[in-house]
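Every protein chain except one is present and positioned as in the full complex.
The block that comes next holds subunit A.
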Amino acid sequence: MSNVNIYDSRADAAIPAESPLAFSYHRSGAPAAGAASRVVLRERPFLGHLILRGGAIVLDEAVRDELGMNLPGRPQGLVLDASGERSIQWLSPDEWLLIVPGGEEFALEGRLRERLGDASFAIVNVSGGQTLLELEGDAVPELLMKSVIYDAHPQHFPVGKGVTTVFAKTTTILRRPDESRWELVIRRSFADYCYRWLLDAGEEYAIGVVAA
C-alpha cells in the first residue's frame, strides 16, 4: 500500500551499535562454552527483522519473486531460503516475520512495496526491537521444558515450525530451523530477563554462551 513513510533507520557501519544483550553481557557475563556444555547459546544480533501484514496470496507472490522462497503456507510454518540466511515465519493469520541479514531490510522493504503496489498490506521494520538467540545441545529440549509452555517434543515440533509462546513470565517466538538448532526471537526490553532466565535454567547443563 502506497503513501507510507519508509525510512532506513540503520546507521552507517562506522556508528557503534549495541545489541539488546549488551548490558546483560556486561552485568551477568557470558559463561564460556566447553565440552561439558549441554546447551550453547549464541546471539545473532543486528539482523533485519520485518513484520509483513496482509493477505497470504499477494504476499506469497511478492516474497517468492523477491527472495525465491515461499511464504509459509500453513500456520506455525517457518521457511528458510537455500542459504539459511533468510527466513519467513507465520505469526498469525495475516502476519509474518521476515528475518534477513542485517542491512538488507530497507532495500527489501522498498522492493516488496513496489511489487505489492496498491494491494492491502503493511510492512514494518522492527529490527531495533528484537534479537535472535540460537540454542544448540542435547539438553535444549529440557531447557525449553523449563522455560516455555509450548510442547517442544520433536514429534510435536518438527523442523520448520515456529510459534509464539509464553517464556517464563514473558513471551518469545520459538522456532526450529534445523535438526540441531532452536531459535528464540526475543524483544529488546525483555532480553535481559530472558538471558538471565536461560543462564539460570541452563546452569545444570553447564550452559555456555558465544557472545555476539
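Basically, contacts are C-beta pairs under 8 Å (C-beta built on N, C-alpha and C of every residue); 3 or more make two chains touch, one makes a residue touch a chain; residues count from 1.
To be clear about the criterion, contacts and distances are computed from a predicted model.
A.B. asks: Missing chain's UniProt protein name, "Sarcosine oxidase subunit alpha", "Circularly permuted type 2 ATP-grasp protein", "Aspartyl/glutamyl-tRNA(Asn/Gln) amidotransferase subunit C" or "Dipeptide/oligopeptide/nickel ABC transporter ATP-binding protein"?
C.D. replies: Choosing among "Sarcosine oxidase subunit alpha", "Circularly permuted type 2 ATP-grasp protein", "Aspartyl/glutamyl-tRNA(Asn/Gln) amidotransferase subunit C" or "Dipeptide/oligopeptide/nickel ABC transporter ATP-binding protein", the correct UniProt name is "Sarcosine oxidase subunit alpha".
A.B. asks: Could you pull out which residues of subunit A are in touch with the chain that's been left out?
C.D. replies: Residues 1-5, 7-12, 14-20, 22-23, 26-27, 45-46, 51, 53-54, 94, 120, 122, 124-130, 142, 145-146, 148-151, 153, 155-156, 168-170, 187-193, 196-197, 200-201, 203-204, 206 of subunit A touch the chain that is not shown.
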